[in-house]
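The other protein chains are all here in position, but one chain of the complex has been omitted.
The letters A, B and C name the chains in turn, as written, and every chain counts its residues from 1.
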Amino acid sequence: MTKPLRIAVAGVGRIGRMHATIVAQRTPGACLAAVFDVAQDLAQDVASSLGVDSASSIDELINSDDVDAIAICTSTDTHVDIAVQAAAGGKAIFCEKPISMSLAEVDRCLTAVDSAGVAFMVGFNRRFDPSHKAVRDAVADGRVGEVRLAHIISRDPAPPPISYIKVSGGMFIDMTIHDFDMARYVVGSPVVRVMAQGAVRVDPAIGEAGDVDTAVTVLTHANGVITTIDNCRQASYGYDQRVEVFGSLGSASSQNLRKNSTEILTAAGGGTEVLPDFFIERYEAAYLLEWQAFVSYVRDGGPSPVPGEAGRAALVLGEAAWASVRSGVPVDVAGG
Amino acid sequence: MTKPLRIAVAGVGRIGRMHATIVAQRTPGACLAAVFDVAQDLAQDVASSLGVDSASSIDELINSDDVDAIAICTSTDTHVDIAVQAAAGGKAIFCEKPISMSLAEVDRCLTAVDSAGVAFMVGFNRRFDPSHKAVRDAVADGRVGEVRLAHIISRDPAPPPISYIKVSGGMFIDMTIHDFDMARYVVGSPVVRVMAQGAVRVDPAIGEAGDVDTAVTVLTHANGVITTIDNCRQASYGYDQRVEVFGSLGSASSQNLRKNSTEILTAAGGGTEVLPDFFIERYEAAYLLEWQAFVSYVRDGGPSPVPGEAGRAALVLGEAAWASVRSGVPVDVAGG
Amino acid sequence: MTKPLRIAVAGVGRIGRMHATIVAQRTPGACLAAVFDVAQDLAQDVASSLGVDSASSIDELINSDDVDAIAICTSTDTHVDIAVQAAAGGKAIFCEKPISMSLAEVDRCLTAVDSAGVAFMVGFNRRFDPSHKAVRDAVADGRVGEVRLAHIISRDPAPPPISYIKVSGGMFIDMTIHDFDMARYVVGSPVVRVMAQGAVRVDPAIGEAGDVDTAVTVLTHANGVITTIDNCRQASYGYDQRVEVFGSLGSASSQNLRKNSTEILTAAGGGTEVLPDFFIERYEAAYLLEWQAFVSYVRDGGPSPVPGEAGRAALVLGEAAWASVRSGVPVDVAGG
Partner (left out) sequence: MTKPLRIAVAGVGRIGRMHATIVAQRTPGACLAAVFDVAQDLAQDVASSLGVDSASSIDELINSDDVDAIAICTSTDTHVDIAVQAAAGGKAIFCEKPISMSLAEVDRCLTAVDSAGVAFMVGFNRRFDPSHKAVRDAVADGRVGEVRLAHIISRDPAPPPISYIKVSGGMFIDMTIHDFDMARYVVGSPVVRVMAQGAVRVDPAIGEAGDVDTAVTVLTHANGVITTIDNCRQASYGYDQRVEVFGSLGSASSQNLRKNSTEILTAAGGGTEVLPDFFIERYEAAYLLEWQAFVSYVRDGGPSPVPGEAGRAALVLGEAAWASVRSGVPVDVAGG
C-alpha cells in the first residue's frame, strides 16, 4: 500500500472545514496533514476535532516536509499569493474558485504553477456531481450526437449577505462562475460570445449594492452550440441545479434531487419532498469524488481534472457577462 | 377499400353508450349499425345523437342483414341468451364482462359460439391499455426474463351503489375479475391456486350486503409465478391502476397516469395532479384499441384477442377467491 | 337544450380535417355544417366520411343560413380575405395561426372583425393543453408568486419540407410563433424586447433556403420577466414540449408526455417510452378543449379565448426575432 497523500487545508471557514473533514475521514489515499486559518481559535477547533495540528502560518504549511499538497480555501484575495508560494515550495495545489477576481492575478498564479510544474486543480465541485457528470459523459461518448443547445438552471435557496455581495464581484462572478464552467464542461467547447440580461427581483438592497439577483445569460460556443444559463439568488423551494444538453441523437438532463423519494397521493394530488437545502447537502457526493480525483491526479499524473485555464475562462466569462449587462448587447470574448 | 364492419350495440347504459360512440366515430373500418336498449327512450336518444336507428328488439338486430356484429352491453343476466341467439344468427360477438355470473351459463355460451363458429371476444379492456400492454410485451419478448412475481394494484375511486353490490356477485366478481384476467394476461400462465383475504374498511353497508371492499388476493400460476392483487373499492385520490411483472432479467411496471404533467414546486415541496377520475377517462385509449382489435379479428380471423376461455377463467378465479375468503385457506382451481 | 353551433370548415388538409372531425364528433354543443377545400376531391372525401356536404365555394359557406361559424384552415395567404368576407357575412370566426404573414394584412383582418362585431379566435391550440394551462393557472392564481423567469422548450420531431420553409416565413414565423404566444400567455405580460440567435444544425438545405433550424430567443416582458425559448426543427426522440415559469413563491413546469407510462428496469438501468409523435398526438386534448372554448365563447360571449391581438403580437415577435438574428443585437418592439 502506498503512503497517503498528506493534504493541508488553508482556511477552515464553512467550505474549508468541509474539505478538511472529507480529506481527514472520507478520502481513501489521503490524510489531513494540518490546518491553518487566520482565525486561530477556529483553526484550533477544527484541528482538534479532526485530530491534527493547527499551523501558525501558511509558511509553516508550505515549508513542512509532512505536507504534500495545499488546499487553498482562504478568502479570494489571498488565493494567488498562497498559490504562488505553494508552487515555489513544490506543493500540489487545490484552489477554491474563483482563483482571483483579477485576470492579471489569475495569470500570475498560472504562470507560477506552470514554472514550478506542480499539480493544480480548481475547486469546481459540480463537475464531479454524478448526475451532471452523466450528462457530460453522454455527450463525450456520443450518445447525444452533435450538440446543438444546452441549458443550465442554477438557483440558490437564499441570497448571501449584502456585505458579501459588495466584495464578491457580483452574481456573475460569485455564482454564475460555476455555470460558466459547467457550460464549458458539458458542451466541451470554449465560449466566444456572451449576452447577459440581469434584473433585481429578489431584494432592492442587492441592486443598491450594484448587483443583480436574477439573470439569463446566453453563451455561444466556438462549435456553434448555444447555452442558456438561468440564475436567481433565491428559490423558495431550495437549491435548484439542473443541466440539459440537446444534440442530434438525443437529450441528456440531470434532474434535481429530493430530500427523500416518498410520494404522498391524496385527493389534492401528489406531493413530494423539497430539494436539498444548499450546496453542502446537494453536492456531498461531488465533494467526495472531487477529492478522489485530486488524489488520483497528484499521485498518477495526467491532465488536471479542473485545470487553471478552466478557472481563468470562467472569470473571463463573468467579466463578459457584466460587460453585456452594462452595454445591452452581446460581447465577443477570447479565452472564454 | 373494404366495406366497414357494421356493429350493433345492445344495451346503451354508461358503458354501452361509450362503446356505441367509439364504434360510430372513432373506429376505422367499423360503423355503428343500430342500437337497442330495453329503455326505448334511452336507445332513441343515443341512436339519434349518433345518427343511426334504434331497434325495437334484439331479434331485429340479429335478423338484420345490415348487422355484422353484436356488442352485448346489456345487464349481465341477459348476456348468454343474447350471445347464444347471436351465435345462431351468425353474428360476430363482442361481450362485456362478466359473460355471466354462472359457470354453467358461461359454458352454454361458449359451446354455442364454438358450434356456430362465430367470432367472440370478451370486453377485458385493460389488455389494450398501452401501458399494461407494454408490460405484457416486455414479458412476451423476453425482456424481463423468466417471470417470478407479479403485482396488480386496482383501486376504484368510489364504491358502486349498494343495490349494485347486492346483485353483482361481490367485489371478486364485479371488480377483481379484471385483475384476474390481467394476471393471466401479463404472466402468460393459468392460475392453479387462489388465496384471498377480504375486509370491510370503506363502508359497513358493503359488509351488510355480504361483500368486502378491501382485499388482497394471491394467485399461484401453473408456471410457479406468484401474483398479488390489491383491491379497494375507494381511493381518495382517484382510480389507481398499476401492474408490475418481475423476472430474472428485470421488472416492467405500468405507472398511474395523471390529469396533467405539470409539477408545482414551492417551499412545501413538489405537487402534481390527481389521477384520472375513473375507467372512461383512464382507459380511453384502451377502449379505442379494443375496438380496433375486434375489427381486425373479425375481418382477418386468427385467435380472439380475448377469447371466451379468458372470460370463463376469470369467473373461476372470482369464485375461488370467495371460497378462499370464506374458508380462510388457499383454494386449488382447475380452469383458472 | 339549445341548438348546436353549426361550424363550417374551410380547408381540410391535415389540420383542417382534424378540426372538422373534432367538430363533427367530439365537440358537445357543436356540429359540422359543411366543409370546403380548393381540392374538391379531398373536400368530398372528408365530407362524406363525416356525413356532411362539401361546399363548392367559400361564398356558399358564408352565405348559408345553416352556418354559424367558419373555421379558416386554408393556406395562410388566403386567411385574411376569407376572414374579412366571413366577418361581413356575420359569421363567428376561428382562424388558424398565423393570421397572415403580413402585419398590414393582420390589421385589415382585425379591423374588419371589429367593425362587424363578430366573434374571432386564433388557433393557438397549446393554450388549451391541460399541462401548459396548469402552469398558467398556477401563475394566475398566485401560486408561483411574482414571476421572474420563464422557459419554453419546443422542438419538432422532424423538419418540414424545404418547399414549405421557403414560403413559411421561416422558423420564427412558422414554429416559434406558438412559443411567442405561450410566453405571453403564461407570463401574462406583453414583450418589449427580443434577442434571438439562430443556427443551421439540422440540414444545410434549410440554411440555403434562408432559414435557421436551431435557435434561442430571449424575450423581455413589460413586467421585467425574462423568457427563453429553445427551438429546434428536429429532435430524434420526438416532439419536445415543455414550459416552466419561476417566481418568488415557486416554479410550475409542464413535463413531456410519454406514449405509455411503463418503465422497464434491467441491469442496464431504467427505460421508458418515447414522446408522442407530433402535434396531433401530443395536443389531442388541447384541440378538444380548444373547440369547447370556441363554442362557449360564441354562445356565451365574453372575451375571446385567443383574441386577434394575440395573433398579431406573435407575428410582431416573429419579425423582431428575425431582425435580431440579422442584426446580432436585441430589438425593441411595440405591440409584442
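Quick note on the criterion: contacts are C-beta pairs under 8 Å (C-beta built on N, C-alpha and C of every residue); 3 or more make two chains touch, one makes a residue touch a chain.
Since we're looking at a predicted model, the values are computed, not measured.
Among A:Val106, A:Val135, A:Met175 or A:Val306, the one in contact with the hidden chain is A:Val135. For the options B:Cys31, B:Leu103 or B:Ile226, the residue in contact with the chain missing from this view is B:Ile226. As for the chain not pictured, it touches subunit C at residues 236-237, 258, 265-275. Within subunit A, the residues in touch with the undisplayed chain are 24-26, 51, 130-135, 138, 143-144, 249-257, 259-267, 273. Think of the hidden chain as still there; on subunit B it touches residues 145-146, 148-149, 151, 153, 155, 195, 197, 199, 201-202, 214-216, 218, 220, 224, 226, 228, 230, 232, 234-237, 240, 246, 248-251, 328-330.
As a convention for this text, only the chains that are shown with their structure count from here on.
Between the contact lists of subunit A and subunit B, the overlap consists of C.
Subunit B maps onto subunit C through a rotation of 180 degrees [Cα fit, steps of 5, range 0 to 180].
At the interface between subunit A and subunit C, over half of the residue numbers appear on both sides, which makes the contact a same-residue one. Placing every chain at the mean of its C-alpha atoms, the farthest one from subunit C is found to be A. Between the CA-based centres of subunit A and subunit B the separation comes to 57 Å, rounded to the whole angstrom. With centres taken as mean Cα positions, subunit C sits 38 Å from subunit B. Counting only residues that touch two or more partner chains, subunit C has 249-251.
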